[in-house]
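What follows is a single structure, written as C-alpha cells, with notes after it.
A single protein chain has been omitted; all remaining protein chains appear in their positions.
A, B and C are the chain letters, set down in written order, and residue numbers restart from 1 in every chain.
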Amino acid sequence: MENEVKKKYKSTFKLGSQQLVALGALIVLYLYFFTMSPSFRSINTLASIFDSAYYIGFLAIGVTFVIATGGIDLSLGTVLITSALTGGWLYHNYSLPMWMTIIITILVGTMFGLLNGVLVAKLKIAPFIATLGTQMVARGLGSIITNVQTVVFPLRNSPDGWYKSIFKTSNNFPTGIFVLIFFAIVMGIILAKTKVGRYILALGSNEEATRLSGVNVDRYKLISYVISGFFMGLAGVAYASTYTTILPGEGLGFELDAIAGVIIGGTSLVGGVASITGTMIGVMIMAVLQTGLPYIGLQPHYQVLITGIVILVAVLADVYKFKWRK
Amino acid sequence: MENEVKKKYKSTFKLGSQQLVALGALIVLYLYFFTMSPSFRSINTLASIFDSAYYIGFLAIGVTFVIATGGIDLSLGTVLITSALTGGWLYHNYSLPMWMTIIITILVGTMFGLLNGVLVAKLKIAPFIATLGTQMVARGLGSIITNVQTVVFPLRNSPDGWYKSIFKTSNNFPTGIFVLIFFAIVMGIILAKTKVGRYILALGSNEEATRLSGVNVDRYKLISYVISGFFMGLAGVAYASTYTTILPGEGLGFELDAIAGVIIGGTSLVGGVASITGTMIGVMIMAVLQTGLPYIGLQPHYQVLITGIVILVAVLADVYKFKWRK
Amino acid sequence: GENDTSSNGSSNENGEKLHIEVVAKGFQHQFWTAVSEGAEQAASDFGVTMNFTGPANETAIQEQNQMLSNAINQSPAAIALASLDTESQIDLISQAQNSGIPIIGFDSGVPGAPEGSITANASTDNYAAAELGAENIFDAISEDVDNATTEASVRIGIVSQEVNSMSIRTRTEGFMDRIVELVATSDNVSEEEIAIVGHDRYNNGVSENDAKVVVELQVPAQATDAAIQVSAQTLFNKPDLIAIFGTNELGGNGIINANQATGNRLQTDVVGGGFDSGALQIDAVRNGVLHGAITQNPVQIGYMAIELAVKAVNGEDVSDVDTGAVWYNASNVDSEDVQALLYE
C-alpha cells in the first residue's frame, strides 16, 4: 500500500490504484455506451470523443503541474480563448502566415501563464485569487483586442487550412490523439524524471522544507504556471483547429472541466502527488461521458448532473479505497 | 502588527487596515463616477447599484463563513438558481402561497449547503472538489425539476407580488439594503461574538489543534456550509424578487463574483481570518463598478477587465501593506 | 452626417444631439456586429448619438437588466431594446414609460410587453423565418419521407443553442411545427407516426419505434462551439438522419464542424440548413455542404431601430416594421441582393 502511493509519482507510466480504478471506469463506460447504442459503435464516434478531448486534455496536462505544487489555475478557459482570439485576429489583420499564428497563439497563452507565475511565485498572491484575477483580465483583454467580434480561423479548404490536419486529416482520421499522447508522454517524463518535475512535487509536498534544501522554489512554482500557460496556448490552437470560430466571452468553465479531469485521474489538490497518465484517463472519462450520454438519450442537464456525480464518486472512491481493501 | 491580525478576527465592526483601504477605494470610486457622470447622481442609480448587490451580497455573507474555515464554495451560483427554480416551480404547480414559496426557496438552498457540509466535514472531500460536484449536481437538478423551462415569479402588480416590496417599494425605494445590512449585522455578531464564529475561525486557523481542544470541528465545519446554503437560498429569493424570471442553467459565475467580493474585503482564503464588514465593502465595490462603468462609457468587457485588476490590486495591497508602512 | 441635424430636427431644446441607448442581446456573434453597424449608420444619418451595449451572451438576463436599468438612468431620448426576457423587465419598462422614454423593440423585440409600453418594433418574424427553412428543407427530403416505414424510419434533426430565449425558441418551434405539418401532408405518414424526441419540453409521447419520422431536437449543455458540436455529432452518428437544421449561427457552425468530424454526410445523404450567416455558414452554403440557410437583415434591423426611435421622439406616427428574412443557397449566395444581407 505504501509503495503503491510511491509508485504513483515515481514510475512514469505505471498506474497507481486510483488510476486503475479510473481506467476500469473508463472501460466500463465505453463498453456500456457501446452495448447500448449501435450508432455509438462507429469510428466517427471515436473521432468525436477525441475532438472534445483535445483542448481539455491540453489544459489538463498543463494544470496538473500547477496542481502538483498545491496551486490551482482558474484562468485556463478564458486564456485559451484569448490566445486563440489574439492569434486569429493578428492572422486577419496582419496577414500572418499560419505557422506564425500558431506560434503566437501558444506564446500568448505562455505569457498569461507567466503572469500567473509572477503573481503567485513572486508577488505571493494565493493561486485561487491570482488566477481568478487573470481569468477576468484575459476575458476582458480578449474582447477588447477583437472589439468583441468573432474571429474565424482559416477553413480547411482555404490555402492556410493545412493546420487543421494536425488534429484531423481530411478523411476524418483523428491524428490529434497522437499529438495529445506525445505531449502527455513528454510531460509525464518531465514530471517523473527531471529536476523540474521533482522540485515541483517536492514543493507541493512541503514548500518550506524544499526551500530550506536550497531549491529555488519560486522559480519552480513559476515554471509550473508557465507550463500551464504553454498548454493553454496549445489548447487554443487545438480549439481553433477543431471549431474554427472563436467567440469572445467563451471559455469560462473549461477550467472546471479540465480540473475535474485531473481530479478524477487521482491527482490530489493538496499538491505533492500527480500523475499525467491519470489526468489523461480522467479527461477521456469526461470526453466519453460528454459524447456518449446523448446516444442513450440523455439530455445535457443529465450530463451535467452525471458529471457532478462522477467527480464526487471518483474522489470518494479515492478517500475510501484503503478502507475497502480491508 | 500581530495585534492587528488579532483585531481582524475579534472586533465585530471595527475595520482592519485592509477594510479601511477597501472603504477608501469604495468612496473614491463612487465619487469618481459621481463627478464624471451627471446621470449617475440620481437616486435611481443608487437603487440599481443596490439591486445588483443584493444577491451577490447574500452569497458573499454566507461564503465568508466557509472561507473562514479555509474552505471554498463553488456551488453558490448554481444553487441560488436551483433554489429559486424549485420554489417558483412549486409555486406554479401547487399554487403555494408566496410566503411558503420563499421559505421553500431558502430551504432548498440550505439543503444543498447541508450536502456540501456532509461531503466536506463527514466524507472528507476537499471543499473545492465537493462543491464543484454540488455545483454540477445542482445545475442538473434545477433543469430536470423544471423540465428546462423558465420559471417566472409573480409580477409586482399580481396578487402575490407583495414579496417584491421586500427589496424595492413600488416607487423604487431600495428597502432591500436594510435587509442586507440586517443580515450582515447578525452574521457579523455570530462570527465575532459567538462560539460558532469563534470555532469556525479557530478551525480555519488550525483544524487539528482545535479538534484536540475538544471542539467537534466536523460539526462547526458543517455549520459553515449550512450557513452558506441558507444564504444561497436567501440570495435566490433576492434574485427572484429583483429579476422575476429564472433561467435553468444560469448562475454559473455568480460564485466567483461573490468570492471576489469577499477577497476584496480582506478575508483570507487560507482561513482563520474573516470580516463581514469587509465582505460588504467588497460587494459594494463590485456593485459600484458594475453599475458605474457604463456611465463613463465603458463596455461590459472593460468591466470584467477592471474587476480582475481590482481583485489583484486589492490583494497586492494587502500583501504589501506592511511594507508600505515602513 | 455628424452635424446633419437639419433633416429631422434630431436635437433637443438646448441644441444638444439626441441620445439613444441601444440594449442588444449580445455582442459576440457577427450578427450583432452587423446590427450595430446598421444602427451606427442610422445614427449618423439622423444626427443622433448612440450607445450600443449588450450582455456577454444570450442567456444573461440579469446582466441585460442591469444594462437596461443603466440605460434608463441615463435619461436618453429613446431606448432601443432587444429583450432577452420581457417578464423580468416589466418594472424597468414601466419605469421608462413613467419617465417618458419611448422604447423601440428590435430583433425579436419585446414580446408580451404591456399594451402601449413599446412604441414600435423593428423585428424579424422568427417563427415565419424558421418556417421558410422547414419548407426549403422539406422539398429536398419529401421523397425519403414518402418511403419511410416504421422499420426504416427517417430522422430530422434540430440543433438549438438553448430553448429559453424568445428568439431561438420561436425559431425552434417555427421549424418544428412546420416540418411536422409538411411531413403529415405526405400520404405515407400520419401525425401519429411522427415522434418528437430529444427534449422534455417538446416530446409528443410517440415512441421512436412506432414512428416513421422522428424529429429530434438537440440542445447542448453550454452555448459553446465545443458543446454544440457534440450535439450535432450525436445526430450525424444516427444512420437514419436525413436532414438537420441549426437555429442560429452557433447551431449552423456546430452542424458544419460536426459534419466534418463524422464523415461528411451533408455531402451525401443528409440535407443541412442553417440560420444567419458568418464565414463558416456562407462558405458551406457556397460549396453546397449546406442546402441553404436563412438570413435576416441585421443591418436593416439596426438601422430601422434607430430610425423608429428618432421618429418616435419627434412625435411622428410609427408602427411595426418587419425586417424580413431570405432563404439563400448555392445558386443565389453570390447575388447582389443576398450579399447585402450577409456578413462574414
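Note that a contact is a pair of C-beta atoms (placed from the backbone, for glycine too) under 8 Å apart; a residue touches a chain by one contact, two chains touch by 3 or more.
We take it that contacts and distances are computed from a predicted model.
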| item | value |
| --- | --- |
| Name under which UniProt lists the unshown chain, selected from "Oxidoreductase", "cytochrome-c oxidase", "Hydrogenase expression/formation protein HypE" or "Sugar ABC transporter ATP-binding protein" | "Sugar ABC transporter ATP-binding protein" |
| Touch with the omitted chain, as defined above, among A:L201, A:M232, A:A258 or A:V315 | A:L201 |
| Absent-chain contact - pick from B:Q135, B:T210 or B:Q290 | B:T210 |
| Option from A:L20, A:L46 or A:V215 whose C-beta touches the chain left out | A:V215 |
| Residues belonging to chain A that touch the chain removed from view | 2-3, 5-6, 9-10, 189, 193-195, 198-199, 201-202, 204-206, 208-216, 272-273 |
| Chain B, residues in touch with the chain not shown (by the definition above) | 1-3, 5-6, 9-10, 189, 193-195, 198-199, 201-202, 205-206, 208-216, 272-273 |
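Following the convention adopted for this analysis, only the chains that are shown with their structure count from here on.
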| item | value |
| --- | --- |
| Most remote chain, CA-based centroid, reference being chain A | C |
| Separation of mean Cα positions, chain C and chain B [Å, integer] | 35 |
| Multi-partner residues of chain B (at least 2 other chains) | 148, 248-249, 299, 301 |
| Residue numbers of chain C (touch at least two other chains) | 27, 56, 199-200, 219 |
| In the complex with chain C, residue positions of chain A that touch it | 39-40, 42, 44-45, 47-48, 51-52, 55, 143, 148-150, 152, 155-157, 168, 172, 239, 242-250, 253, 290-291, 294-295, 297, 299-301, 303-304 |
| Complex interface listing, chain B residues touching chain A | 72, 74, 119, 123-126, 128-130, 132-144, 148, 248-249, 252-253, 256, 259-260, 263, 268-270, 299, 301-309, 311-312, 315-316, 319 |
| Chain B-touching residues of chain C, taken from the complex the two chains share | 27, 51, 53-56, 59-63, 65-67, 69-70, 72-75, 85, 87-88, 90-91, 95, 162-164, 199-201, 219 |
